[in-house]
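Every protein chain of the complex appears in place save one, which is left out.
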Amino acid sequence: MKLPAVGATALADREPSVRSVTDLSVEIVSDSGEGAQKCGQIFGAVSAKMGNGVWTVEIIPAEVEPPPRNPAGASGIRIRLGDQEVTNWGDETNLVVAFNEQALLGRHGLNALAPDATVLVESMWATHPDPDIQKQWADAMEELSGRDYTIIEVPMEEQCLTVVDNPRKGKNMFALGMLCWIFDRDVERAKEQIAHAFRSKAAVITERNHQLLDLGYEWAEENLGFRYEIPTMEEGAPKVVMNGNEAIALGAVAAGLELAAMYPITPATSVSHMLGEVFEKYGGVVHQAEDEIAAAGVAIGSSYAGRCAFTITSGPGLALKTEFIGLAVMAEIPLVVVDVQRGGPSTGLPTKVEQSDLLAATFGQPGDAPHVVMAPATIEECFHIMTTARRVAEALRTVVVVLTDANLATGVAPFPRPELSAEWQAAPPDQRPIPGGLAPYAWDDRTGLSRRFIPGQPGGEHTLTGLAHDERSKVAYDSAINEWSSTMRSRKVAVFQHTLLPPEVNGDPDGGDLLVVGWGSTKGAIEEAVGRVRAEGLSVSSLHLTMLSPLPPGLKDIFSRFEKVMTVEINYSDKKGDPFITDENRRRGQLAWLLRASTLVDVDCWTRVLGEPLRPGRIAHAIRENMPGGAA
Amino acid sequence: MKLPAVGATALADREPSVRSVTDLSVEIVSDSGEGAQKCGQIFGAVSAKMGNGVWTVEIIPAEVEPPPRNPAGASGIRIRLGDQEVTNWGDETNLVVAFNEQALLGRHGLNALAPDATVLVESMWATHPDPDIQKQWADAMEELSGRDYTIIEVPMEEQCLTVVDNPRKGKNMFALGMLCWIFDRDVERAKEQIAHAFRSKAAVITERNHQLLDLGYEWAEENLGFRYEIPTMEEGAPKVVMNGNEAIALGAVAAGLELAAMYPITPATSVSHMLGEVFEKYGGVVHQAEDEIAAAGVAIGSSYAGRCAFTITSGPGLALKTEFIGLAVMAEIPLVVVDVQRGGPSTGLPTKVEQSDLLAATFGQPGDAPHVVMAPATIEECFHIMTTARRVAEALRTVVVVLTDANLATGVAPFPRPELSAEWQAAPPDQRPIPGGLAPYAWDDRTGLSRRFIPGQPGGEHTLTGLAHDERSKVAYDSAINEWSSTMRSRKVAVFQHTLLPPEVNGDPDGGDLLVVGWGSTKGAIEEAVGRVRAEGLSVSSLHLTMLSPLPPGLKDIFSRFEKVMTVEINYSDKKGDPFITDENRRRGQLAWLLRASTLVDVDCWTRVLGEPLRPGRIAHAIRENMPGGAA
Amino acid sequence: MSCSIFHAAHEDQRVFEMSDYQGPVARWCSGCGDHSVLAATQRLMTDEQLKPETTVFVSGIGCSSRFPHYMKTYGFHGIHGRALPIATGVKLSRPDLDVFVVMGDGDCVSIGAAHWIHSIRYNVDMVALLLDNNIYGLTKMQTSPTTPQGYKSNTQPYGSYLPALNPLEATLGVTNASFVAQTAEWVPAHLFATLQAAYRHRGFAFVRILQRCPHFTPDMYDEAVKQPDVVEILTHPEGIVVDGLDKIYKNQVRHDPANIHAARELAQEDAIRLGLFYRDETNPRYEETRSLPRRTAREKMDLLNEDFDHYAV
Partner (left out) sequence: MSCSIFHAAHEDQRVFEMSDYQGPVARWCSGCGDHSVLAATQRLMTDEQLKPETTVFVSGIGCSSRFPHYMKTYGFHGIHGRALPIATGVKLSRPDLDVFVVMGDGDCVSIGAAHWIHSIRYNVDMVALLLDNNIYGLTKMQTSPTTPQGYKSNTQPYGSYLPALNPLEATLGVTNASFVAQTAEWVPAHLFATLQAAYRHRGFAFVRILQRCPHFTPDMYDEAVKQPDVVEILTHPEGIVVDGLDKIYKNQVRHDPANIHAARELAQEDAIRLGLFYRDETNPRYEETRSLPRRTAREKMDLLNEDFDHYAV
């Protein structure tokens, strides 16, 4: 169904229909460089301020500036609004503002739009002087007409030209105006937000953008026949809104980390962009090394010298840090490694989400290298986990790998503003003399823990080495030493495991038909899906793991209460029943592997590597399909 | 008990006692540079030629030339002789020839000597002008007297001086002479072997060494009161004798590999030393790259260009190749990676054996990277596995990691001379035109297999990439493509798995109380141990895996026939009952972990990281301790 | 590289048009300097009539490294910083192929530095193009080793902390350097002439191409583009000869590419100089040094049998 925008006069006096919803997704899509993302960010911020739950995620093309009007080059943003907290990007988009029909086609092709989505599309292309473009438009409309979309043509260009001479740089604010009217957003708040967003630019820019906002608002008021109403939440505790990478950056500051050694790589780099801005005022340094190996080396050198450092990267960079991670484990140097996972293997899908570095992070180092692997599940956890990681790394004198992913890195959502504590900060390098006779690896026989000596401490002089060594850090010639020091390095991780609590079951702690187990960024989507199927009456619960190595206690016990256990992950697994795939040779989700080996429970898995976050609707569907005793 | 060598006259006319044995180990130990290894190699070769089973393994200090007369610097060689084929280095040494008492002390400290070992030790130190040395000698004898060794002082220096002026360079041949008498070796054969060993040196060297040999022989005849007799085997099929690295090198030639790209690292380097010598005459090139990363890149470039190449390394180098291995998997470029495992993690124990790279080789690559991991169990298999690896890599268009270790690399033993076949050779690069329309990744939907295009083939032009790509090798923008291409890369490995046969049980295929599972170089020791305990009446069998990823079919079925399954590996595992170690948090042997995840059988493990090959006696002991229902 | 001659040997009736080398539309930003390098390269191939099937473009990762995707030849879009080892492997086992390497400044000078230094030393016969936009493009504007000191980026928003590393000086410092040139993507005639000289050079031809990145660093080469006077052209009969260039580029400096010392002095960044800094074709090509007569499977088996004899019991 396709209705041209009704003429201004027509609507002027009659009331638009108001659609009341509790959950809705909006997308603004365009060619890159047209500011769709800025528009969406402001819209999201205003909505959050007004008390809606909000999750925004950017749509980033693989190239910096792909050819214009190209389905594969769509750039934009999705904003999901809710009457409650929104924990993930949701399923499909209900309302789309498209600056050209090709970008729209791109999203359509990825099944991003709801079957009944409403689309506001720039109308200029229909009548564009270039016949090819007219043809493309016609073909696109033909293709789109196959679905039940409501397509409304909007003369954005024409309208913007009344205010600016280059609409490419103005349409986004016009679109924002339309959205403000459609969702009845507080225009003043929107203008404040615009002013904040362009604070670094000249004041005239803000003014012009305010004009465009009003223009879009008025145009919508006069021409659109529908509005949305989404109940808002009570103003609760103060909130902050940011993406996971910004949370990691501020978390590093909160943890008292003072050196971030990195080499650029998507989707991790924006952490260093953020730190590049703010770190220096905290006395912190972002060192961009010549490569990922050097970045790890610099971080290790700093930690050794008494200032625990971290290095941040993504898959290909993690691969390059493998050898240094082994050294840090062997020499017992604290090190925090943040891996913002992307699609793999190899260069893979650099801008897209995946959770397939779990086994590499845990077992990737040649030789036996016991260390800790943890994964935040929310943007808020991205902030707090940095302090935990730094503390564990220093307490255990080992490596802590923090696995986040592109979904958390680019997802933006509000969370309760943390009550900061000075306790989180690292202590300055200990420079007190070392008591005579104390050895640099004076392992406590029972716990494997030992006190770290820091250069500058008189009496602590010794040479640290990656060779097998005894407690005095002397190269081991006696075979028993290697067995013993290996035991000590493993023991301390076991001790740490004893400090962990069994994870809490979301749903029925007492058990049921199916337990869905997840880790990392999928928590919100999984729990939303579980909520839906439970509402349908299915006996399904979920469990989310933050600590992946060592695994928390009590898993086998929890699993035993469910008829079936299945992980849901964003990584690859063979599908049951596929040609040549048997129960013996099936490749399983990476967490599923870990759980099977440690619990011996027949943990099944449902995983996808579509280069996008999991959709709660699809998880719910998978759950129904996988209920023990066949589809419900 | 300690008897000085009886004066020449005394023995002249009476018969020495002859000890008849079926299995015996001899060690020659010295400071480095005294030629103990050469002596042992020749003794081993002669013994093999005479029809004894032989296994020799070198004792290599961590430094090139450690300070002389230093227990930690002992350099030498162990030769184990048997009346049957010898598959491993055995337990302890029964007869030792020591050029100084400190080297002897070093071996004693590592419990290398049998409680009742006979020791022939250079006597000069007892009366050395330097009082410190005399003191060291006295202390050493004091220490050694704590065991039931039979220590015989031999004036090697004094004797050798009658022939050479620098005995440091002659003692080894004198020792060889003594051994020839003690074991009644054919002196002519020994002289031939000497001539061969010194063929590159001047003829006078050989002559002098022959003299020294005779001297040692006569001295022993006149002064020693004992000899050994070890039955020999029938001259069977023709045999060759070499170490595992030499077998890998010749295996690479047999496989038709023409480029070995490497960077030096112990204990892998000797493969390239061997190839450096012989490869060029086959048209092969050893490229020593600037680092391990470049070595992998050069090999991949060569394979891509149509000549399958291999790269060889050890743990730290494997770590550096991680990223490139991921690329080869993603772009489906055949690549053979040989990892000669050493002690880890990090620099670890560079010259010592360990089997702890299994998980890193299998799961070390970020992203999901299905590939093949195999491990030869014998020196003979080191030769043949190179052809298998090359073929599988090319057939599946993926990476094959071959895991050997320091035990195979330095162990020397005879095996049936292979019947060479020209079929083993790789085909020259296919340069035929590509049929129109055929895609560079025209995956067969069912098998995931596709035909590889090689530069030079008209019509095959395309750009290979490590980015997610479709069957035309175009960068993937459509999310479904990644899921599909991942499926194809995984499917072909599953197809390969279907071609594998279930491994054969050594012992009772029908089952029993305990099944010991091993992989790689431990086969000989495990089967010898199993043989011993079976002789004691224990119901124990063993299973040895060559294919580790994918695992062969039928394992769960085989395991089900045994009350208990336990792996025996040279890698780290927490010991049951140790402080803080629970069934939940216990780190297990790497193969045990793989088997648990894939079969869900409660596979136990007994592992050690003592920096030495496992001793059959200790495995047998571990088996007794681990019999279900408590120690037998 | 002289392999084209070798190809001419087995006579091939085909005549190649520019379009025979043109792949899909390049997805670089409009105005990106990479477009002109692509065009110049395709023109070079047409002039030299290179066979698409025996030409291989190897690259790392970066905007510039997308290059092979836009050629209708064989291509290997590798991993970040590692294009040179891959290319070395290709040429080492297939000297009959023409190999071009395309790298960005981060790709070659930062993460790829070790391979860059050692590839100069190996002197494998290939053309190595450094597309230097003084920035990390694909990852969206981080400082690169060639970023001018003080220049702001996303990782160093207060300005780059170090003076830019000069790739020409560094290259000229490496033993066995055999061809070192600099050109600019916005001077098509000079770009083409340089590519041609590099291609015809027998050995490792290192060409630094000054490349504009309008998206992130529009100002970077602004002055040089607008004011030809800030540019110096190295001229010499043995160098890169471009007729008529002196009309626009008045500053012409005569430099004998055989003179390494003068080359090193001229390589300093006191001015932007385009031309051939150094060439020495006497250095042996590594793949020639290492090339050996191929053996048949039979021959190899006989030889192998002999080797086994040494190990016979």
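The chains carry the letters A, B and C, assigned in the order they are written, with residues numbered from 1 in each.
FYI, contacts are C-beta pairs under 8 Å (C-beta built on N, C-alpha and C of every residue); 3 or more make two chains touch, one makes a residue touch a chain.
Nothing here was measured: the structure is a model prediction, and the numbers come from that model.
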item: Of C:Q22, C:T46, C:N166 or C:Q196, the residue in touch with the unshown chain; value: C:N166
item: Given B:N100, B:N209, B:N243 or B:T269, the one touching the chain that is not displayed; value: B:T269
item: Hidden partner chain, touching residue among A:G170, A:G297 or A:G411; value: A:G297
item: Candidates A:E122, A:E258 or A:E332 - the one touching the absent chain; value: A:E258
item: Absent-chain contact - pick from A:I42, A:M242 or A:A360; value: A:M242
item: Residues belonging to chain C that touch the chain removed from view; value: 110-114, 117-118, 121-122, 145, 161-166, 169-176, 261, 264-265, 286, 289-290
item: Touching residues (missing chain, whole complex) on chain A; value: 45, 48-49, 238-242, 246, 250, 253-254, 256, 258-259, 261, 278, 280-285, 287, 289-291, 293-307, 309, 323-324, 327, 414, 417-418, 420-422, 425, 428-429, 453, 455-467, 474-475
item: Chain B residues touching the omitted chain (full complex); value: 63-67, 73, 262-266, 269, 272-273, 276-277, 280, 286, 288, 290-292, 316, 346-347
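In this text, only the chains that are shown with their structure count from here on.
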item: Gap in Å, rounded to a whole number, between the CA centres of chain C and chain B; value: 44
item: Touching two or more other chains - residue numbers and ranges from chain C; value: 61, 79
item: Chain B residues counted as touching two or more neighbouring chains; value: 323, 327, 465-467, 475
